[in-house]
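One structure, as structure tokens, below. Some questions next.
A single protein chain has been removed from this complex, and every other one stays in its place.
Chain IDs A, B, C, D and E follow the sequence of writing; residue 1 opens each chain.
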Amino acid sequence: MKKIVLTGAAGRLGSYLREPLSKMCDTLLSTDIVDDIGTLYEGETFVQADLAQMDEIKPLLEGADMVVHFGAIVDEAPFEQLWGPNFVGSYNIWEAGYRHGVRRIVYASSIHAVGMYPRREFIGTDVAHRPDGFYGLAKCFTEDLGRMYWEKRGLESVHLRILSAAQVNNPRALGTWLSYDDLIQLVTRAIDTPTVGFTVAYGVSNNDRCPVDNANASFLGYRPKDNAEEFAEKVLAEAPEADPTDPAQMCHGGPFASVDLGSSGLAQMNVVDDRKKS
Amino acid sequence: MKKIVLTGAAGRLGSYLREPLSKMCDTLLSTDIVDDIGTLYEGETFVQADLAQMDEIKPLLEGADMVVHFGAIVDEAPFEQLWGPNFVGSYNIWEAGYRHGVRRIVYASSIHAVGMYPRREFIGTDVAHRPDGFYGLAKCFTEDLGRMYWEKRGLESVHLRILSAAQVNNPRALGTWLSYDDLIQLVTRAIDTPTVGFTVAYGVSNNDRCPVDNANASFLGYRPKDNAEEFAEKVLAEAPEADPTDPAQMCHGGPFASVDLGSSGLAQMNVVDDRKKS
Amino acid sequence: MKKIVLTGAAGRLGSYLREPLSKMCDTLLSTDIVDDIGTLYEGETFVQADLAQMDEIKPLLEGADMVVHFGAIVDEAPFEQLWGPNFVGSYNIWEAGYRHGVRRIVYASSIHAVGMYPRREFIGTDVAHRPDGFYGLAKCFTEDLGRMYWEKRGLESVHLRILSAAQVNNPRALGTWLSYDDLIQLVTRAIDTPTVGFTVAYGVSNNDRCPVDNANASFLGYRPKDNAEEFAEKVLAEAPEADPTDPAQMCHGGPFASVDLGSSGLAQMNVVDDRKKS
Amino acid sequence: MKKIVLTGAAGRLGSYLREPLSKMCDTLLSTDIVDDIGTLYEGETFVQADLAQMDEIKPLLEGADMVVHFGAIVDEAPFEQLWGPNFVGSYNIWEAGYRHGVRRIVYASSIHAVGMYPRREFIGTDVAHRPDGFYGLAKCFTEDLGRMYWEKRGLESVHLRILSAAQVNNPRALGTWLSYDDLIQLVTRAIDTPTVGFTVAYGVSNNDRCPVDNANASFLGYRPKDNAEEFAEKVLAEAPEADPTDPAQMCHGGPFASVDLGSSGLAQMNVVDDRKKS
Amino acid sequence: MKKIVLTGAAGRLGSYLREPLSKMCDTLLSTDIVDDIGTLYEGETFVQADLAQMDEIKPLLEGADMVVHFGAIVDEAPFEQLWGPNFVGSYNIWEAGYRHGVRRIVYASSIHAVGMYPRREFIGTDVAHRPDGFYGLAKCFTEDLGRMYWEKRGLESVHLRILSAAQVNNPRALGTWLSYDDLIQLVTRAIDTPTVGFTVAYGVSNNDRCPVDNANASFLGYRPKDNAEEFAEKVLAEAPEADPTDPAQMCHGGPFASVDLGSSGLAQMNVVDDRKKS
Partner (left out) sequence: MKKIVLTGAAGRLGSYLREPLSKMCDTLLSTDIVDDIGTLYEGETFVQADLAQMDEIKPLLEGADMVVHFGAIVDEAPFEQLWGPNFVGSYNIWEAGYRHGVRRIVYASSIHAVGMYPRREFIGTDVAHRPDGFYGLAKCFTEDLGRMYWEKRGLESVHLRILSAAQVNNPRALGTWLSYDDLIQLVTRAIDTPTVGFTVAYGVSNNDRCPVDNANASFLGYRPKDNAEEFAEKVLAEAPEADPTDPAQMCHGGPFASVDLGSSGLAQMNVVDDRKKS
């Protein structure tokens, strides 16, 4: 493959993808709204750009085979804040991709597109949307947009509904954890599968307590290796008493399911950046 | 009921709703982006406003019990044109409604939210979205938004997926026609049903060839009376030869399913304003 | 047919069934726990009996072709009160029926066997049980018992999940009403259909707002004629403001869905005996 | 339409179709294995031919727009007898149709393609096959063939699974009757619907006791008018005692479900040719 | 956890649970209808009690966090025998649990709640009940009761539908075996999962020939380790000739599916108490 574009390259997940992606193509063009992503990998270039600005985004996709689109505000926030990067940003990527003949877009979608389903339902990849906030609504928007570009214009996309790619420090994460290795495998499969059309797959490790069903995306061959059960004893022992009346504990979206719409700062409360620790 | 707000009051469908809605409440506040909607009905007031501007929209909803939200660009068009009225406009209505304690929003959604399904599938109201253009994508966005406001904030909504509310002048319309009388019944049911939560219902008359399934919304009690079959003989006789390779003839979305994304002018080609004729 | 046994013959619904049943067989044996059911119809005999006592029930079924089992406490009540007539009573009827070679039992089941389903789901006859109280739990028990006697012993049964056979004096009843004429048609179909195996059918009139799906029982040929919509205008005008957070308004079971378990007196509050009025 | 070919024109159903079909096209070419079908209608021609012989069939379809394929042995019979007309005959029609550019084939399929389903299941048009004999197996074969020609070669077909187009003289027929008027309407819809792709529809009147579900074919607009319930009282009174252990009474296929495979003469036992009586 | 109550502590399965449960809480209160369960584990106390007597059961649950309810007659038997311990006993546990604020009940349900389903259907945890005897009917009753207490009163429960927890000495058991280790894991997961609401899970080991689907309970994280396939060669070699007309061999319930209703002694015939052997 000649060229891959990675958005959100400075983000927590994006930064883990830079190295493996750089090895899958001649040129990895990394982009982010921040102005520095540190030392570049071989074959990697960096361009600062704002996803919400088509004139900044469009030129980056010229000649690209695929886009790995992980750029966005990664937290629940007011609609007015998300509108630019998370909604318009997705449109810009797909429309620019189409204009430049990009073959496929691999998108960091989220469980929050369907976060209001009760956890007791082992939801598949084809259930109707039930977003748990504006953040999830942007994922719904992008998935529908991606399906439309595939069905009307033949632009392929894989939508990775990531459950939680963070430290396993609460009971929910025993089911929802996506390890970095598994993330990389999943993105790799989304890229190397010859044809995908429009595909949705959950991004979750091989956890004993995994609450979602990836069967429909089986042809991708994603077979996660890690299992959060190794953290179970410690996490359960430290967990506060459970409350079955709390949507945060009964819905797939977790804390997003009970938080106020548009309340910025949620992810920060729940995520500890484990890179700093190691 | 004290107050209903009608958006898109100058539009083709909105103008048919003004009179019946004015009789269901003390005050009907009609609004549109045009500056004149003609003679007002008893109890009706008019305020010009741009859906895309929260500061113009928010004051209108003060004290309202319900909003009948029919305002939007009613045609496939570039995303950049629809973004303001059809996307942000929906957000403005729901957010303003929530801020003012509005009880319910009745929304003119569309078959184009699911237009890429093959017509051979008798689709229900709970299938996943498959928009056939940016116009349909805005409907998907608003339905997901409405579901979220219900599940997170208790704001009810009914989403009327209108199939085609226009003259029956082509074979597809034999199945998709929604007569004005049936439109009024449907909106009335969406208003007078005591509780609705989040409900989706197809807006279609009692046509012999009706291709969609309203079973899940049965509790609304919508029972259409009109039947496009009276036009069948004439319409079929005048129709050009059918082409089963054309998505426009095989998908629920009709011409939207085969038109280029964002191509403005589609609805104008297919709709004749029959009010001018009578 | 030679002999039909009717239990609960003195009850509100049972008393409406006596006359039509008496015309369908040589002998109608009516029974109830009260000691008098008034003037008998031609061919009808009456025996007082307690459903909870096998030695009182068993002799009555000798030589019977079918049993129409409407006897029970018809209200939510503590388990200890329902245990005898509603649980053991059903067992007594089926076991006595089997011992005497009865061909079929037609049972007055209830929507309360599935009352906790959200009304927004157009539930069919084959969904899993979700009782809304002990009264509904007895219906679940009897349906499962009936299915077992069919599958293990070849004793047929039809379970009529009655929604509400009472005056239409509240919004819910616009959807759930079962008129007496339609009740009689339904019981007649349950009897005259040549073979039924184990069948569940909802007992509801042809209401515009009917919230349940009888498709699976279509072969019975039950086609209700009455429609509660004639009462809609009056009932909706008099209804108190709706509350979408109240299970009584959002679940199929109506008031049973929100009442305390085992709270006797519920049906009395909601039902007015309209026979006294005419 | 210029030309329609009708096979089985001398058969009981075929002979009812000749007149209406002759009015829908310039030329109706009727064919059958018998050598005389009586007086021809205006625009009708007749050619004797054996369905099992490609060289006899192929020339007939030249220039045809559609084929209405009702020719076959219409009874359970040994495979060796059905093989020619019912299996190879179908292949000959489709292959000849494809070679001549025929646009659509309307086929007399049968409930016996799915006759082993329990009647208690309200089966739709998309369930997997469960034939009740070699006669039904030929229908399965032809439906699968038709789907393949549509999906691989774009040749449209409508498969009419007729339940029972005969006098209503037994309880099963109260549910399964297809009147001649409704047959004609169904065939007309199968012809005049502009595009159909591959469609399956049950051929059954508007009987109260109809046991099958045509929802998926709703877009055809088939709305039957007749109702066998008018015969119910007489038929039920004369019926022998029912037996719920007999597949003939518990399965959709009726007597075919319990008869020995390949036992010729079944249809003759169950069908009285009512044309002779009037 | 402070206190767990274990019923049926002297039973075959209960006796295996005593030790692990005693380690999960400060106090394990074991109870059974027999008057001695042998040496107690650390933290364990024993009280003899009859499940059918509320006044004996209610005091035991005071201060309990959870109840592990394995007490019952564990065999098909006449309804009159099961009524007390298996039906009323369940009610007593749930009602006493509710009165004392117990948080969760873990219940030994059984495959016999759905035993009449054909084995060819890979049944999930949400199919409608199809009991194969009175023993299974009591399981249906308790599951419905448990769902009701959760939906009306917030009392959680996990219903473990055990397939067969006995020696693998017949072909059916190759699919249905639940090893003691896996039983303990399953009960542990049912206890340590923070919130469960109402959950049903099949109790079966990781057998190659496992015939049921636990997907919906995936969030529990039950991942069985044992596999009955190690016994396959010996068991299949010794098995008598199979009979596909026998419900015992074609239904999930096995021998229960073909035995007479209420025939006591069934389990004894099929189960060898392997503890005596080791």
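Here is the rule we go by: contacts are C-beta pairs under 8 Å (C-beta built on N, C-alpha and C of every residue); 3 or more make two chains touch, one makes a residue touch a chain.
Computed from a predicted model, the values in this text were never measured in an experiment.
Considering the whole complex, the hidden chain is in touch with A, D, E. The chain that is not drawn here is touched, among residues D:3, D:104, D:130 or D:252, by D:130. Checked against the full complex, the one of D:151, D:181 or D:246 touching the unshown chain is D:151. Note on the undisplayed chain: of the listed residues E:181, E:208 or E:230, the one touching it is E:208. Residue A:216 is the one among A:27, A:48, A:81 or A:216 that touches the chain not shown.
In the full complex, the hidden chain is touched by chain A at residues 154, 156, 192-199, 215-223.
Remark: the residues of chain D touching the chain excluded from display are 79, 83, 87-88, 91, 95, 116, 126-133, 136-137, 140-141, 144-145, 147-149, 151-153, 260-261.
Within the entire complex, the positions of chain E that touch the omitted partner chain are 118-122, 171, 174-175, 207-211, 213, 229, 232, 236, 239, 242-245, 249-250.
The rule we apply is simple: only the chains that are shown with their structure count from here on.
Two copies of one chain, chain C and chain D, form a contact in which under half of the residue numbers belong to both partners. The interface formed by C-E recurs in A-B: of the pairs listed in C-D, A-B or B-D, only this one shares over half of its residue-numbered contact pairs with it. If you average the CA atoms of chain D and of chain E, the two centres end up 52 Å from each other.
One simple way to say how far apart two chains are is to compare their mean CA positions; for chain A and chain E this gives 41 Å.
Residues of chain C in contact with at least two other chains: none. The full set of touching chain pairs reads A-B, A-E, B-C, B-D, C-D, C-E.
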